[in-house]
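A single protein chain has been omitted from the complex, and every remaining protein chain is retained in its original position.
What follows is subunit A.
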Amino acid sequence: MAKRSLRQLLNNRQQQSYVISLGAFCASILVVSLACVLFLITLRGLDYFWPRPVQSISFINAPGQQDQVYAQIDERHINSGGNQTTPSAWVFRYSNQAFPYGRQLLLHSNKVTLVAPAPEAADILLNDGTRVFSEPVAMTLPGGRSATLSQFDQIKREVSDIRAQIEAVRANRLASVHRELASYDLRQVADDAPARLRLYEEFNRWQREVTLLEAKLADYQLVTRFNDGSEFDIPLDDIARLSYPGQLDLWGKLALVAAGVGDFLTDAPKQANTAGGVFPALFGTVLMIFVMTILVTPFGVLAAVYLNEYAQDNHLTSVIRICVSNMAGVPSIVYGVFGLGFFVYLVGGNIDELFFADALPAPTMGTPGVFWASLTMAILTLPVVIVATEEGLRRVPAGLKSGSYALGATKFETIWYTILPMASPGIMTGVILAIARAAGEVAPLMLVGAVKFAPNLPFDGEFPYLHLDRQFMHLGVLIYDGAFHSQTDVRGASLMFASCLLLLLVVFVLNVLAVILRRRLRKRYLRGY
């Protein structure tokens, strides 16, 4: 009855316009929410790189004790509650004699007595990811000489040269001596054999040179002063970057942002993943996705070809199809548990027993690693690839198949030369969806190989170069980790957002690549169909 009255109320045109408005409303909600997510993540992510001015802050640390420090203000919590007696809070990071490498503090605003800009103070980023806020005064050089700050860049270059010399000696001389000594150990050369003694001597010679250079390096110091007048020396070798955020103009700030982004992309995480870069995680994510794609594509395509071209159209086939579709709905953590139980413990454990028995009980393959993670993700994304490939296969015109058969092609030849090329855009659609799904998964990865911190990349100069048995870092895991331990560390939280932004970019770039590839395939194989 209500339906009829509605129909009577609105004519056809009105009904149509209402339906269109409703659809447009839904679509716009979607776009707006997507834009909000992107905006928030971009804003908070870029905030991590934006230089903050160093300020001079006085605060009451303990009753009757006034501290004056250089600090960067991370956040100001304005209390918006109706209770006027509760003061607002400050979160800032400061350096002084007691905490030269920075300390984060949350204080009520009524304990902060003075805040003033301090353009003279520098934000000194150290190699280990910590920061010192102090005013550089002078530099001391070896032999009791000293230099003015204007020579900073030149002296810094000198220091880097010495550091490069040390590293060169380590890599070219000491490493080879070490290797040779190890081979002597293996061959059980006597401790007092002349060859061994000669090696020891060589080793000592180079070691002495390194020690000398190190001692020289230690004499290069930057003398700085904290806000309370106390002095603090920082070895120039430890300094990664020195900047005066209070004196920078826009371009200077942008240059600093660019340097920060560069470090973020190429550096390893420092200070328990709250500082430094995310390169190992970026590398791990991309590597995992690539290996997964290489594993899942042939497997999914073969399965789809079998289901679509070879399997008889009976109940069993439809049951298999339903199972494949349902596999896409299984919670990802279940795949993680499966990967751990099946791949890591069962398959990996047996491989260890068969091939790496001499290393047992230390596991070689029977431990979570990037290969098992990729394999688990391949299983997880398999249904997506199968369904999309089947879709592509079904769209190949029947006339082409008979055309190929009529020229004497066998079934396999027809599939290989005609059907698969025509279905390749559909296959690419499946791969795109698989990449999108795999890049976002975190839970299963934590069970089968992704860790918070992995000192070694799965790729290095040692044979076989790609170590797929190693554990790896993953951007998603880094974000997850960051979300839990950085409740108080505001910069760490920003790093988390920056990682989110990077993860989005990685997924976006991989997808764009796949879409471009698909478009080329479409142009090549589907033009005119």
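Quick notes on this one:
One rule holds in what follows: a residue touches a chain if its C-beta (ideal position, glycine included) is under 8 Å from a C-beta of that chain, and two chains touch if they have at least 3 such contacts; residues count from 1.
Definition applied: contacts and distances are computed from a predicted model.
In the listed set "Polar amino acid transport system permease protein", "GntR family transcriptional regulator", "Copper chaperone PCu(A)C" or "Phosphate ABC transporter ATP-binding protein", the entry agreeing with the UniProt name of the missing subunit chain is "Phosphate ABC transporter ATP-binding protein". When the whole complex is considered, the residue among A:G144, A:G229, A:G399 or A:G461 that touches the unshown chain is A:G399. Summary of contacts with the chain left out: across A:A328, A:I351, A:A409 or A:V451, the touching residue is A:A409. Interface residues of subunit A with the unshown chain, by the touch rule above, are 313, 397, 399-410, 413, 417-418, 421-422, 524-529.
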